[in-house]
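One protein chain omitted, others in place.
Letters A, B and C mark the chains in the order given here, with residues in each chain numbered from 1 onward.
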Amino acid sequence: MTDLSSPNARSDRWGKPMRGWRLWLYTIIFEADTRAGQLFDRWLIALILVSLVVVAADSVEALQRRFHLVFFSLEWLFTVLFSVEYIARLTCVRHPLRYATSFFGIVDLLAILPTYLALLFPELHALIDVRVLRLLRVFRVFKLAEYVSEYQALGAALVASRRKILVFLSVVLMVVVIMGTVMYVVEGPRNGFTSIPTSVYWAITTMTTVGFGDITPKTDFGRLIASMMMLLGWGTLAVPTGIVTAEMTFRRVQPPQPTTRTCHECLTEGHLPQAIYCQHCGAPLPAYQQSGGAGA
Amino acid sequence: MTDLSSPNARSDRWGKPMRGWRLWLYTIIFEADTRAGQLFDRWLIALILVSLVVVAADSVEALQRRFHLVFFSLEWLFTVLFSVEYIARLTCVRHPLRYATSFFGIVDLLAILPTYLALLFPELHALIDVRVLRLLRVFRVFKLAEYVSEYQALGAALVASRRKILVFLSVVLMVVVIMGTVMYVVEGPRNGFTSIPTSVYWAITTMTTVGFGDITPKTDFGRLIASMMMLLGWGTLAVPTGIVTAEMTFRRVQPPQPTTRTCHECLTEGHLPQAIYCQHCGAPLPAYQQSGGAGA
Amino acid sequence: MTDLSSPNARSDRWGKPMRGWRLWLYTIIFEADTRAGQLFDRWLIALILVSLVVVAADSVEALQRRFHLVFFSLEWLFTVLFSVEYIARLTCVRHPLRYATSFFGIVDLLAILPTYLALLFPELHALIDVRVLRLLRVFRVFKLAEYVSEYQALGAALVASRRKILVFLSVVLMVVVIMGTVMYVVEGPRNGFTSIPTSVYWAITTMTTVGFGDITPKTDFGRLIASMMMLLGWGTLAVPTGIVTAEMTFRRVQPPQPTTRTCHECLTEGHLPQAIYCQHCGAPLPAYQQSGGAGA
Partner (left out) sequence: MTDLSSPNARSDRWGKPMRGWRLWLYTIIFEADTRAGQLFDRWLIALILVSLVVVAADSVEALQRRFHLVFFSLEWLFTVLFSVEYIARLTCVRHPLRYATSFFGIVDLLAILPTYLALLFPELHALIDVRVLRLLRVFRVFKLAEYVSEYQALGAALVASRRKILVFLSVVLMVVVIMGTVMYVVEGPRNGFTSIPTSVYWAITTMTTVGFGDITPKTDFGRLIASMMMLLGWGTLAVPTGIVTAEMTFRRVQPPQPTTRTCHECLTEGHLPQAIYCQHCGAPLPAYQQSGGAGA
């Protein structure tokens, strides 16, 4: 994977310009090594956070009635600023298409699209909040390369385990489809299980131990099946945890731990069970008798 | 366990025919090595998925009113097709009874039975969804032997731990029966705890942290008992997890573990870092240099 | 700990009689080595199970109206039988007091007390279900010594970790008391948080992720605090789990695992990456090329 801490590496991806105003713009927008670059990034983060608060506040009816015009104007101001920034990014790199199709490029586009789409579909207005993903830049701003590597480690771990995750997910999906259908048959629409999709939704709330309670089984047989599902969903967490802990505790007891055997000559203690000579002065140790040992 | 990647192995179970039309049918239906065999499997998966969607859609009232006749016809079409396939499977193997009693054989039968049973018991109609288990074939279709082995590993792990699981389950069952009964006595039918079975159902929703909320304790003493049960159910997950993590962190920080230091005289290795004399022959040990050792 | 598989060991605790009718009674009631002893135990388990079902059924109103007299008579029959058995146990051992104060002795007494207490306090009738603890004998009945040792292992693990558990519990209790009080101040009785104990009960339902929903925060500030508590309660499970998994995945990548390197001379495979000579025949091995190896 590209070494993100090295600016040379990054610029290879989208093409750092050679000279001129484009190079100057690039160092400010894409890099954070110069003071201007750092200032730009901090203002960007601040603007993103304020715009998120504005969109959230605009959805609260009490605030909307009083401040909608202010919010509306601010929102368009932000969108225009971010659009200008986006175009600046596209123009100053040598391979604009690579940037536009990269992860951060798509995120930056999604950050400004909703405001424009909302002209056509007003109800999508709130999706402006998607620009929260732009905050992933915050780690670069504060030169926190370790956080970046933590994120990458997290992502890599997920990718490496993708087969196990898929198998696990498929088993869970089959269980909830079958159990949901069974509950639909047992309880019926009269008790809230109005259709198979609804029953499957209930089965998921139960197996994942969320338990909203908007739909609940009313019949005795339904409650019995629900009980089994709940024990299954919770047990899937509890049983492995218990097994792992049992293994761990057992291993703590077994390994060739230093014991409290004491040397008669120099009184050093903490020799291994199999030791014959003192580790500190070389004198012979008395024979080792286990005293029935085990125990955490 | 049979090596499922080898076709010779599989056919030994049900008996691969030697020649003729039965062999031709077998290679298409049971094997996925020929193009016809793969095509058959992909169509089969598609048909199963479509039939599941049809049954689910038929349970949604809005869709049922408009499309019931279409759904009904499609459902019988699928059932007839799957029945023909089932009979084909039975006729082309040499030991039909072994197939019929194997896991996949039973699943294939359960996939067509509900439609016929629904003629007698209309309310069982929805159980057609059980045929989702047929989708376990999807891994063979796409030659995903690794997924099959992941499933088998999962199953094997469960079987190996069955004693621990049974002990754990029995303790949980005893706790919920006793606690459920106590809550029945403390809260009473007036507060929603209408009978002991109902109270046990509530106890299970509480211990597994699902918490539907259809039944909740109203008295102070009842809420106190409920609080203890909640801490028990959640703690059963949190405490072992915490212990395991503490162990892990401890090992990273503090390993006065025997090392690979080797004595020059007697060649015994495995001395503690602080040892000065050999534990086996008493000779002086060379000084210990750490190589930046342990852990993450 | 006493070796429970050896009958001589067990009898040392309460005193196995030497001879006569008391010895005969002892071998039937306390031991399961003779056929009469096994028969006794199986009938005992069956009787306990039936009595539990009777008490549970008697609490269901629909069944109670129709069968109360039957249930009532059966319940007294069981209690009389169990009382006779209890007295038999006391009379046939040499140290009846030791039996009466042992775990099983107390359980056996609690199994018959509620029925008598219910003569004075009718509402305690349901506590007869406490006799479910007698079912712990089921493992001895079926000579399942391994299950007994699993139980003991579970108990031993809990005892060994008692300090960590107490510390953890005390932290959780302090958090819920403080957070519950804060929510009481923020939300107030008007929003369901009627008193500090009630608010602490709500805090426990939230931190343990049970979430009944009988009490919920209505104010924005209250919901903010609730959000932090939910993340705390769920995070206490998720964060350690994630850390442990990260550690594990890291270690899998590191250690010198046997590979699939094969010796050309004798075709043995499974040599370590650093091996130069075959472990089986001593011939030189070809150089090792990693193929991008590690991971899931």
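The rule is simple: a contact is a pair of C-beta atoms (placed from the backbone, for glycine too) under 8 Å apart; a residue touches a chain by one contact, two chains touch by 3 or more.
Quick caveat: nothing in here was measured; it's all calculated off a predicted structure.
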### Query
When the whole complex is taken into account, which chains on show are touched by the absent chain?
A, B, C
### Query
Among C:Ile87, C:Ile106, C:Leu158 or C:Ile178, which one is in touch with the chain left out?
C:Ile178
### Task
Would you indicate which residue among C:Leu23, C:Leu39 or C:Leu166 is in contact with the undisplayed chain?
C:Leu166
## Note on the structure
Sole touch to the unshown chain from A:Phe67, A:Phe104 or A:Tyr201: residue A:Tyr201
### Message
Residue by residue, what part of subunit A touches the chain that was omitted?
### Response
52, 55-56, 59-61, 123-124, 126-127, 129-130, 132-133, 135-136, 146-147, 150-151, 154, 161, 164-165, 168-169, 172, 197-198, 200-201, 204-205, 207-214, 233, 236-237, 240-241, 243-244, 247, 250-251, 254
### Query
For subunit B, which residues reach the chain that was dropped from this view?
153-154, 157, 160-161, 209-213, 237, 245-246, 249-250, 260, 262, 267, 269-270
### Task
List the residues of subunit C that touch the chain left out of this view.
163-164, 166-168, 171, 174, 177-178, 181-182, 184-185, 188-189, 194-197, 200, 206, 209-213, 216, 220, 223-224, 226-227, 230-231, 233-235, 237-239, 241-246, 248-249, 252, 256, 258, 270-272, 274-284
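FYI, only the chains that are shown with their structure count from here on.
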### Message
So which of B-C or A-C matches A-B, with over half of the contact pairs the same residue numbers?
### Response
B-C
#### Entry: Whole-Å gap between the CA centroids of subunit B and subunit C
22
#### Entry: Set of subunit B residues in contact with two or more other chains
164, 168, 197, 200, 209-213, 233, 237, 241, 243-244
